[in-house]
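Please see the structure below; I have some questions.
The complex appears here minus one protein chain, its other protein chains still in place.
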Amino acid sequence: MAGKIDARLAELGIEIPDAPAPAANYVPYVVTGNLVIVSGQVPMEAGKVSVTGVVGDGSVTEEQAIGEAQKCAINLLAQLKTATGGNLDRVKRVVKLGGFVASTPDFTGQPKIINGASDMMVEVFGDAGRHARFAVGASALPLGCVVEIEGMFEID
Amino acid sequence: MAGKIDARLAELGIEIPDAPAPAANYVPYVVTGNLVIVSGQVPMEAGKVSVTGVVGDGSVTEEQAIGEAQKCAINLLAQLKTATGGNLDRVKRVVKLGGFVASTPDFTGQPKIINGASDMMVEVFGDAGRHARFAVGASALPLGCVVEIEGMFEID
Partner (left out) sequence: MAGKIDARLAELGIEIPDAPAPAANYVPYVVTGNLVIVSGQVPMEAGKVSVTGVVGDGSVTEEQAIGEAQKCAINLLAQLKTATGGNLDRVKRVVKLGGFVASTPDFTGQPKIINGASDMMVEVFGDAGRHARFAVGASALPLGCVVEIEGMFEID
């Protein structure tokens, strides 16, 4: 089924991968009422994390970190696609993104990094993609990832 | 319209500023069902962050950090005021605050800092201001802010 959002994704050249499976006793998302709560997604691509490090210590650039946030966004979309039975047109609103950026104490540009994901949500969903969010520095993230983003979405 | 909560704010000498606008593709709050999800607020005052630093490295005192948490609370109230169409009497419950304190590894007094915001919620809303929360240390926060606090509120 190719819906309106699928068409928009194609237009943007964004390919939604199969949703990454979690490695433990948790699940990628839970639907409660009309909310979808999506687990923190890391920038895994084809099962691999290609960029690791902490922003601010020279191991990763801001541009790279923004790219990693975009990969998190794509994985959030992949989970959401599964949660909606493949029909992203059921998404009524991106409610919230919670963004963690592996940061040294003196890197304070977390918003710019998480914009990589925020911008993609608006590109894909338009006004329905505008969301509440937080963007904070984490001392470290799983697998050495640069960014981890959790999501809350409203579906019909 | 001056409601009961507006009167209480005046009594407390708390002036609610215009709600700070986010600088990117996200929004200050999203209403879903009867929940208002408010983006992480930083201690911006009149468009400026006056205190920056990390608690524990000598750059900022605990007292200052508590003051910064209070500013976050005021900005949460400002967003909430907009979300309720100017009528804070519609707030049924402060559901949750998520508090991040820029902290060195050996500063472990995050609860005391976030109390600056928690106490204000109870001063303003009474028992309806009692909320669930977390208080954790972040390695760094946007713009070098000392505190960032997100909020979840129930409205009628």
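Which chain is which? They are A and B, in the order written, and residues in each are numbered from 1.
Methods note: a residue touches a chain if its C-beta (ideal position, glycine included) is under 8 Å from a C-beta of that chain, and two chains touch if they have at least 3 such contacts.
Note that this is a predicted model, so its numbers are computed, not measured.
Of the listed positions A:102, A:117, A:132 or A:155, the one in contact with the omitted chain in the full complex is A:102. For the chain missing from the display, the contacting residue among A:28, A:43 or A:129 is A:28, taking the whole complex into account. When the whole complex is considered, the residue among B:25, B:39, B:79 or B:110 that touches the unshown chain is B:110. Annotation for chain B: contacts to the undisplayed chain at residues 33-35, 56, 93-98, 102-111, 115, 118-119, 121-122, 129-139, 152, 154.
Residues 23-30, 32-33, 37-40, 52, 54, 57, 98, 100, 102, 104-105, 137-145, 148, 150 of chain A touch the missing chain (whole complex, contact as defined above).
To be clear about the criterion, only the chains that are shown with their structure count from here on.
Per-chain Cα centroids separate chain A from chain B by 25 Å.
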